[in-house]
Each structure stands twice: as C-alpha cells, then as structure tokens.
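A protein chain is absent from this complex, but the other protein chains hold their places.
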Amino acid sequence: MLEIIEGYYAYFFLMLLFVIGLYAMMMKRNLMKKIMGMSMIQSAAILFWILSAFKEGATVPILDRAISLDNPDLYLNPLPHTLMLTAIVVAVVTLGVSIALAVAIYQNYNTLDERELLARMEEEK
Amino acid sequence: MISQTQSPIIEIAARGLAPVIQLLGIYVFFHGHYGPGGGFQGGVLLAAGVLLLRLGIGASHSQAQVTSKSTVALCALGAFIFAGTGLVAILWGGDFMDYAYLPVQWLEAADLRYYGILFVEIGITIAVMTGLIAIYDDLLGIGNAGNN
Amino acid sequence: MKLLQFLLLATLGSILCYTVLDMPPRGEIDAPASRMESPVGTPVAGAYYIQHAYEDTHTPNMVAVVLADYRSVDTFGEVVVVFAGVMTCFFVLRRRRP
Amino acid sequence: MPWEIEFLLFIILIVSAVISLILKNLLAAVVTLTIYSFTVALIMISLGAVDVGFTEAVVGAGVVGIFFVVAIFKTTRKSYD
Partner (left out) sequence: MITQNAPALIPVLYLVAAMIIPMVDYFRSGLSYFIALLASISIFGISLMGLQEVITNGPISYHLAGWMPPLGIELVMDSLSAFICVIISASALLVMIYSRTNLVQELPDKTMGFYGLSMLFMGGLAGIALTGDFFNLFVFLEISALASYGLMAIGVKRAPVSAFRYLVLGTAGAIFYLMGVVFIFISTGTLNMADVSNILPHVEYVRPVIAGLVLIILGIIIKMGIFPIHHWLPDAYTDASSTASALIAPIGTKVAAYVLIRVLTIYEFPPLLDILSWIAALSIVAGSVLAIAQPNIKRMLAYSSIANIGYITLGITLANPLAFIGALLHILNHSMMKLVMFMSSGGIYNNMGTLNMARMRGFPLVMPFTALAFIVAVMSMVGIPPTSGFFSKLYLILGAVEAGAWVFVGAILLSTLLGLVYLFRFINIAFFRPYEKYDDRMIIQGESRKLGLNDEDKDAGPKIYETMPRNEMSISMLLPVLIVAVGIILVGVFNGVLIDKVISLAVPDF
C-alpha cells in the first residue's frame, strides 16, 4: 500500500488538480475565476510532463564533470523539461490574451459575471 | 499606475531595484549555456525590471527604456532574428535551423552550434522582453492615442 | 444540469486515476522514456541528448541545447506564440487613432 | 529530496488552488494564486527541473501576478462566487 502511495501519489494529486481546474472553468461564473482555473489545468499538465522526466537518484540535466555520461540514468531526461519551457510560455501568453479579452468584455458590458453578461447581451438584442 | 505616484518611497525603491533586476536578467541570459537560465528567463527578468518601473514611476516617465510605440515592432524583430538565423542556414544549403551551415568558415560545427544557440537566444530575449511589456501596455491602454 | 456536470467531472477524474495506476511509478528508471533504445530499435531521444549534447555543441546545459538546437523549431514556435499573443492584445485593445 | 516533503508541497498546492477559487475578493485570490504558482515552482525544483522551476517562479510570481493585478485594476475587484 505504501509503495502504491509512494509511486503514484503525485499522479493522483495532479489528476485532482486537473479536475479542480476543469470545475472552475465549467462552473465558476466570474471570468477571472475561469482564467484561474485555466492556469490550473495548464500547470497540472505541465507538472505531469515534469514527472515523466524524473528518475530516482539522477541529477539535474547540466553536465557535471564528476558524473560520467556513459550511463544516462545518472541524468534527468532533458526532453520534457525543454518541452515544458515552451508550454509555460504558451500558458503565460494564453493567460495574457484571455485577460485582454476579459478587459475588452468589461469595456463593452461593464461586468465580468457571466449571468449579468448574458442578461445584458439579451437586453441589447 | 498611469501617472507618477505620490509616494517617494515607492519611486526610489523602483528606481533602485529595477537596474539590479535587469542586471540579473542579463546575467541569467548569458549564463544560460552553463546553468539554469537562458533566453526566456532572462527576457522575463528584463521585462520585470521595466514593468517595475512602469508600476513604480508611472508609464510616461518609464518610456525611456522601451517606448510603448515600439514594443510590437521590437517583439517582431526578436522573432525575426530567430527566423532569420534559420533562413540563413537554408540559403547556405542546410536544413532550416541547421546552425552547422551558418556562413562562418573558421569555426567547426560544434562551436558554430554554440554560437548559433547564443544568437538565437538573443532573439528570444528581445521577443519575450518586449512582448510582455507590450501586453502590459495594451492591458492598461498606455499605447492608445490620447492617453499617452 | 449542475449535477450532471459534477458527475461528468467525477467520472473523468476517476477514469484518469484508474489510468495512471497502469503507468510506470514516479522515478522509475526503466520507464520507456528513460531507456536507451525503443522496442523497435530506434534511439530514444532523452538518452541520446544526455550522451551527445556536449560533444555536439560544447554547451554543458542540456536543456539549452535541446531547446535551441535539437528541437529549435519548437522554440521558434514558442517565440511566435509570444508574438501572436502580443499581436492579439494589440489587435483587441490598442487603438491607434482616436 | 525525500518524497514526504514533496507530498506536503502537493497538499499546499491543492489547498492554495481551492482557496484561490473560493475567495470572493479577486485581489486576494490573485495573491493566493501566486502562492500556488510558487509551490508549483518548488515542486518542479524538487523533481530536478531547475530550468523549468526557475521559469515558473519568475513567470508565476512576477508576470502573471502583474497581469492579473492590472486586469483587476482595469475591471472590478469583487466576484459573486
């Protein structure tokens, strides 16, 4: 039992975080809260990738003269780290764009609450 | 955030801290080959310095480093440096982004890749730094005509 | 309707948890991504990068090497994503002439 | 790093995520969200991803916070849920 917890707890927490983020994106009425949920599922996916690069007993992927290169098990896998650098940038920029859209919505409708927004859009028709 | 703040503490702190942050950003950028860091992190730190100035001493007073008008063009320039490196490699007969084909004869391929990485990271730094500043300016409406 | 959404999320979460139990545990050295060679004999990228990054580029930081050389087009895409976000914010919010 | 510490970090992560979604004051929620991203960065560093952890710390605590604060400054601070 302890082995399963030790081996898989990180996955379970990340899945929980993923579901929490999706919950916020689906159910929260405030647009800012939706954006926060978005950043949560993004970091859940990013942490999942980082977890896939982890090896027990390996060091960080920067060349150390004291550690031989012949056995790649001694270094962490650099590939997911690289990909996640890209994914973090994408996440930040998406966040910026979504905030820009939220600001534009507020300029047009003077609210960020989804129900009020729908009501004002109905009024306008 | 748009005009200059009243409190001298914030202004002095921002003026004093921003160059340190930017120096750290430049260090992180150049140290990217040997330790954690690189173009993106350096660019974000440089942008954080400018954003601190924008927050601390007001938008109109902090135009000296990067003007709001030029941010989008500079971001495009940074991305263009990156793409241009790749296109030069195509012109000299290699595949896209193959630094070994860059037209510098006296360097061997591995060193050429070393400098290619450095060159590309300059582009990343410029693009990320000015890009984040541009998003901030757009959010606050600083670049808009009549608000400047 | 709200109950349905909750049920949907709960199902998704439990399916995902059931799925991850079949994965290699955290820190497993023998996971497919950490091997030297894939089952069909092609080299696995991670091990190749660790062993050859320095001799290929003379740069000690493997992440920087993968970022800017082996997978440079991903990074190019990343820079273009930044640029696309900037253009989007510019297009949506900034007004040139009043 | 022993896995128990990482376990604690994950618990802080989930708790800060839930709190930032519960809070009705958006500014407080944003502050909690920066705690959240800093915890993410700590977990990344404990998993050995120094580059990514560095980036996440710089971005999550710095730029994302600034963007959110600017957006709240331009819009409104209160939220109904």
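Chains: A, B, C and D, in written order; residue numbering restarts at 1 for each.
As a convention for this text, contacts are C-beta pairs under 8 Å (C-beta built on N, C-alpha and C of every residue); 3 or more make two chains touch, one makes a residue touch a chain.
Only a predicted model underlies this, so the values are computations on that prediction, with no experimental measurement involved.
For the chain that was dropped from the view, give me its touching partners among the shown chains.
Spelled out, the missing chain touches these shown chains: A, B, C.
In the full complex, which bits of subunit B touch the chain not displayed? Write them out.
Residues 69-70, 72-73, 75-77, 79-80, 83, 86-87, 90, 94-101 of subunit B touch the chain absent from view.
Which subunit A residues would touch the chain omitted from the figure, given the whole complex?
Within subunit A, the residues touching the omitted chain are 18, 22, 25, 31, 34, 38, 41-42, 45, 48-49, 52, 79-80, 83, 86-87, 90, 93-94, 97-98, 101-102, 104-105, 108-109, 117, 121, 124.
Please output the residues of subunit C touching the missing chain, sorted low to high.
15-16, 18-24, 31-35, 38-40, 42-46, 48-49, 69-74, 76-78, 80-81, 83-85, 87-92, 95-97
The definition used in the following text is that only the chains that are shown with their structure count from here on.
For the chain pairs A-D and A-B, which is connected through the larger number of C-beta pairs in contact?
Of A-B and A-D, more C-beta pairs in contact link A-D.
For subunit B, which residues are shared contacts with two or more other chains?
Only 34-36, 38, 40, 128, 131-132, 135, 138-139, 141 qualify.
Which residues belonging to subunit C are in contact with no fewer than two other chains?
26, 60-61, 63-65, 67, 75, 78, 82, 85, 89, 92-93, in rising order.
Which residues of subunit B touch subunit C in their complex?
Residues 32-36, 38-40, 71-72, 75-76, 78-79, 82-83, 86, 96-97, 99, 110-111, 113-114, 116-117, 120-121, 123-124, 127-128, 130-131, 134-135, 137-139, 141, 143-146.
For a test of understanding, state which residues of subunit D touch subunit B in their complex under the given definition.
On the subunit D side, the touching residues are 50-51, 53-55, 58-59, 62-63, 66-67, 70-71, 73-74.
Looking at the complex, which residues from subunit C come into contact with subunit A?
That would be residues 2, 5, 9-10, 12-13, 16-17, 20-21, 23, 25-29, 31, 33-34, 36, 45-47, 49-51, 53-54, 60-63, 65-67, 71, 74-75, 77-78, 81-82, 84-85, 88-89, 92-93 of subunit C.
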